[in-house]
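A single protein chain has been removed from this complex, and every other one stays in its place.
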Amino acid sequence: MAKTTEKLKETVQKELEKMKIHIPESVVDKLVARIGRKKVSIKDLRNVLKEVAEKFAQHMIEPGEAVGIVTAQSIGEPGTQMTMRTFHYAGVAEMNVTLGLPRLIEIVDARKTPSTPMMEIHLLPKFRDDRKKVGKIASEIEITKIIDIAEVETDITNMQVIIKPDLKKIRKKEITMDNIKEKLLEKGYEIESNKSTISIKSEPSYRKLHALATEIKVMKIKGKDGVSRALIKKEPEGYVIYTEGSNFAKVLEIDGVDQTTTTTNNIYEIFEVLGIEAARNAIIDEASKTLQEQGLNVDIRHIMLVADLVTNKGTVESIGRHGVSGKKSSVLARAAFEITVNHLLNAGVVGEDEPLVGVTENIIVGQPISLGTGVVQLVYKPKR
Amino acid sequence: MLLSGCADNPGKPGGQGFKSPQARGSEGFQGERMKIDVTKHKLVPEHVLLSDTESKDVLKKYNVSRDSLPQIPVTDPCARMLGAKPGQIIKIIRRSQTAGSFTAYRMVVEA
Partner (left out) sequence: MILLEYTRFEKAAIIGTRALQIALGAPVLIKIPKNVIDPLKIAMLEFEKNIIPITVKRGET
């Protein structure tokens, strides 16, 4: 069965190429499914394809259509319903996630870090069913500070900070005394240790001693920067690690992490690690997820248009003063958006050109805009 | 030094996909070797570097100038994988929910 459809698809594609018409793959797939096992002659197939192509062309967006406006309305209207709803949501395993309008604003503003960064870490098949191995990976990801596993005391008589590791906690996190000592030495502390405690000499000043103690408390021993919590959850495919905080680049390098499916909700990190096209996909995924979660059905093409717009220049730009609106080439368009006087003054001083090609400029000047009927240039057609 | 760009061997059809960066060794891009293979991630669509003749065909087909294409910085991990240079065009075959597969083009620009 699968083989016949494959073959059919191939012949359809070949025919399309021969006929020099273009039909998107999804339409071809649907057509192939419809035809199924019915016997169709090549001639009939050609006719069908011609018909399909014609129908498809009728349903395409016409040049001149104001798609941006339609997108703005289609996202904006459901957006008004979002404001009323909750801002935070205790969702996946007691984790607090920003959802709804605040999240959508974050995506559109292209923030470097979202207010609740999160990762979904999938593991390789070898690891994902073994709870112990998964726990080990999780402990490598979750940040562990000295204060989490030991008591830190200040010894005023000897002017030193004493670290008393909690053996139970240490074992749970798979850290040894030597690990702690190593880390301390790496940072350049002078340490003295016996079996259960480590002491660090301080300069003879109370203030310095205090500062040292606080410094020691928050020192990282294990884990990835930025990841404050890692939760293990059983999913149908095996154990999956969810984290609060995100460090995409570092986590991907960990042995046992599936580099193909692990994701983060930090779009900027995705852009840096995987590139602009991945960022585009991430924006589409995150935005449509946010809208869907609120029970709003916005057609994905609108979101794709937004994603295309903000990734057009090869970096993730925000929509607003610092991004796409602020970088418009036209002075009048920028002046119409925000801080009017400064833009006009600057343009006057520099002597900027205004070619009047955009929509805003032409409205200001009182000309037909380059959309819809406005783009059409009529010419006289002499009688034949 | 860079051997991957197919602008160097324009006779080759179909450009050079980055399906096997290992096969080309560490010369595919300058600097340190990337520890992760970004091309395999599910969020990353297939990138193909176009040769000069192919780029010209694309520009002619869509009747656009080079500057009006969307851009991709040279520093982009995927562009580095291909060893692309500014001015070249990368063809991107996206998986699309609405169209099945969709071809887009980006011009490589200085970061």
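First chain written, first letter: the chains are A and B, and each begins at residue 1.
Methods note: a residue touches a chain if its C-beta (ideal position, glycine included) is under 8 Å from a C-beta of that chain, and two chains touch if they have at least 3 such contacts.
Not measured: the values here are computed from a predicted model.
Although it is left out of the displayed model, the omitted chain contacts the following shown chains in the full complex: A. Only one of A:M19, A:I69, A:L167 or A:V357 touches the absent chain when the whole complex is considered: A:V357. The set of subunit A residues touching the chain not shown comprises 22, 57, 62-64, 357, 370, 372-373, 375-383.
In the analysis below, only the chains that are shown with their structure count from here on.
Put simply, subunit B touches subunit A in their complex at residues 35-38, 40-45, 47, 70-73, 76-79, 92, 94, 96-102, 106, 109.
By the touch criterion given at the top, residues 24-29, 252-253, 259-261, 263, 270, 273-278, 281-282, 285, 300-301, 304, 308, 311-315 of subunit A touch subunit B in their complex.
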